[in-house]
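Only one protein chain is missing; all other protein chains are in place.
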Amino acid sequence: MSLLPAPAKQEISLTVNGAPRTIHTFPMARLLDVLREDLDLTGTKEGCSEGECGSCSILLDGVLVNSCLIPALQATGSNIVTIEGLANDDRLHPLQKAFLQCGAAQCGICTPGMILAAVHLLEKTPKPSIEEIREGLSGNLCRCTGYLQIFEAVEKASRNEVAD
Amino acid sequence: MRADPADYELAAPGTLEKVLALFADEPGTWLPIAGGTDVMVLYAAGKLPARKLVNIGDLRELRHIEVTFSEVRIGAGCTYTDLRQHSVIANEFPLLARAAAWTGGIANQNRGTLGGNIANASPAGDSLPVLLVYDADLILVSVRGERRIPYRHFHTGYKKTLLAPDELIHSICISRNLKGYISYAKKVGARDAQAISKVFLAAMARISNATIEDVRLAAGSVGPVPIRLIGTELALAGRAIDNSLLETAGKVMAQEIQPINDIRSTAGYRSVVLRNLLGEFLQGLPGARIDS
Partner (left out) sequence: MAESEHGIVGSSVLRKEGRDKVTGAARYVDDIRLPGMLHGATVRSTIARGKINRISFSPEINWNEYVIATAKDIPGKNCIALILDDQPCLADGAINHREEPVVLLAHPDKHALAKAVEGVLIECNPLPPIYSMEESEKQTEIIWGTDNIFKSFLIEKGDADQVWANADHIVEGEYFTGAQEHLYIENNGMIAAFDPAAGITVWGSLQCPFYVHKALMALCGLPEEKVRVVQMETGGAFGGKEEYPSMIAGHAAILAMKSGRPVKIVYDRLEDMVATTKRHPSRTRHRTAVSKDGKILGGEIDLTIDGGAYATLSSVVLSRATIHAGGPYFWPSVRIRSRALATNMPPHGAFRGFGAPQSLFAIERHMDRIAKVVGLSPQEIRRRNFLQPGQTTTTEQVIREPINLSGLMDKSLAHAGYEEKKKRFSLENKTGRIKRGMGIAAFLHGAGFTGSGERYLDSVVGIEGTADGSVRVLVSSTEFGQGTNTVLCQIAAEALGIPYEYVSIAQADTTIVPNSGPTVASRTAMIVGNLVRSAAIGLRQTLQSDGTLTATYTADEFVDACRKHVAKKGVLRSLARYSSPEGIYWDDVRYKGEAYAAYAWAVYIAEISVDLTTYSVKVQDFVALQEIGKVLHPVLAKGQIIGGVAQAIGLALYEKVLWQDGRMLNGQMTNYIMPASCDLPLIRVIFEEIGNPHGAYGAKGIGELPMDGPAPAIVNAVVDALGIDFDSVPLLPEEILAVMNSHSIATTDSAPAESSR
């Protein structure tokens, strides 16, 4: 077992929004900071630094996670989707459209994480009940909306009722 | 973010064998990090004493759920989502599935592990009282081999455990012998989801002819460790369920717990509410004659 001192920074390869990326960083750099600073993907936000507010939520290998709680090294080889990766060129994802139509984004700071949480929810549960929506979004705090218009947006998207 | 990543090492040996070898070489030096939902919070607050961490989140050896005829073996690296999605756990060990559903929001359930909850050893850990009433065993591993210990011996004091400096929790074993038990768990937090527990009661009982044949009770957040309420169980065993039993059991329970005032709640509240949860559990048992 080699006990040579670990190199300070490491090359970490991962896929972000469909594109292969390699970053050169400390293994304990937070994935949130890697996204925002190394990769200039500032759509993912920092609200609490403790995995409580969900504004740093992303999809990692298809699973919703709080990127502020993930060391960069643990993201090696993973497939990451951030809010920037959701729209298809100029075509918004139905949830993005639904959020716009229902007033689900007010100040917008929780919105990226909230939308990804909703994406994750609808992938697992395509026709969620209101209780399932509440639970699916329970880790994403919003201070502006009182949540109800967010639930409406998720319901609307789940019923494929989102107009263009 | 109050920690400098440059000050920390994170090794990723990649296999359980290599991680254990590292522990053997340098016991007590490398802090394991699995899902990171506890460690990274301390880290970001600048309060993580360890400077060397070792990744165990990628160890496939720890992420399995084996079902045999007599027991279920849950790898310590299983996440709360893994637990919730497993049909045997959902059907036969519903308290564990519920505790998993109560632990943080979905994002944290996708990362947090059962082994991490145990090793972190917070008296507020939601799975812990449940494992106590399920009489779980832990399998601990090191280069020296495996040992199996009853989980109820694991916590020796506030954030102190039986885990040796070169050991990892490998799996959690729960016997599939809970037929005929009625189970109950309630977490009281500051809000309905994503809240640290203020009081927690897990309970199971087997009733025969309106008397308690066997009962198991475990509480969280009412002392330095999650606790099996052995004395209260003795006071309840073999009795008919009525108001005077509740009163007696309540008095015994009050002696077994050491709730404190802290940032989340008060000793007085915790005592009274735990007592109420016991009453709620007993009242729901067949043949109970307890006034609402």
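Chains: A and B, in written order; residue numbering restarts at 1 for each.
The criterion applied here is as follows: a residue touches a chain if its C-beta (ideal position, glycine included) is under 8 Å from a C-beta of that chain, and two chains touch if they have at least 3 such contacts.
On a predicted model such as this, the values are computed, not experimentally measured, just so you know.
**Q** Could you list, sorted by label, every displayed chain in contact with the chain left out?
**A** A, B
**Q** Considering the complete complex, identify which of A:15, A:76, A:101 or A:125 is in touch with the unshown chain.
**A** Per the contact definition at the top, the residue touching the missing chain is A:101.
**Q** Of B:50, B:162 or B:195, which one is in contact with the hidden chain?
**A** B:195
**Q** For a quick check of understanding: of A:23, A:59 or A:137, which residue touches the chain that isn't displayed?
**A** Touches the omitted chain: A:137.
**Q** Please output the residues of chain A touching the missing chain, sorted low to high.
**A** On the side of chain A, residues 36, 41-50, 52-53, 55, 82-84, 86-87, 92, 96, 99-103, 105-112, 115, 133-135, 137-138, 140-151 touch the unshown chain.
**Q** Across the whole complex, list the residues on chain B that are touched by the chain not included here.
**A** Residues in contact with the chain left out: 1-6, 45-46, 188, 190-196, 199, 243, 247, 250, 263-266, 268-269, 272-273, 275-277, 279-280, 291-292.
In this section, only the chains that are shown with their structure count from here on.
**Q** Per the centroid of Cα atoms for each chain, what is the distance between chain A and chain B, given in Å?
**A** The separation of the two C-alpha centroids amounts to 29 Å.
**Q** Across the complex, what residues on chain B touch chain A?
**A** It is residues 1, 3, 5-6, 8-13, 18, 21-22, 25-26, 33, 35-37, 40-41, 43-45, 53, 55, 57-58, 81, 101, 104-108, 110-111, 193-194 of chain B that touch chain A.
**Q** If you look only at chain A, which of its residues touch chain B in the complex?
**A** Residue positions touching the partner: 1, 3, 5-6, 8, 25-30, 33, 46, 49-52, 54, 57, 63-66, 68-71, 73-74, 76, 117, 120-121, 134-136, 138-140.
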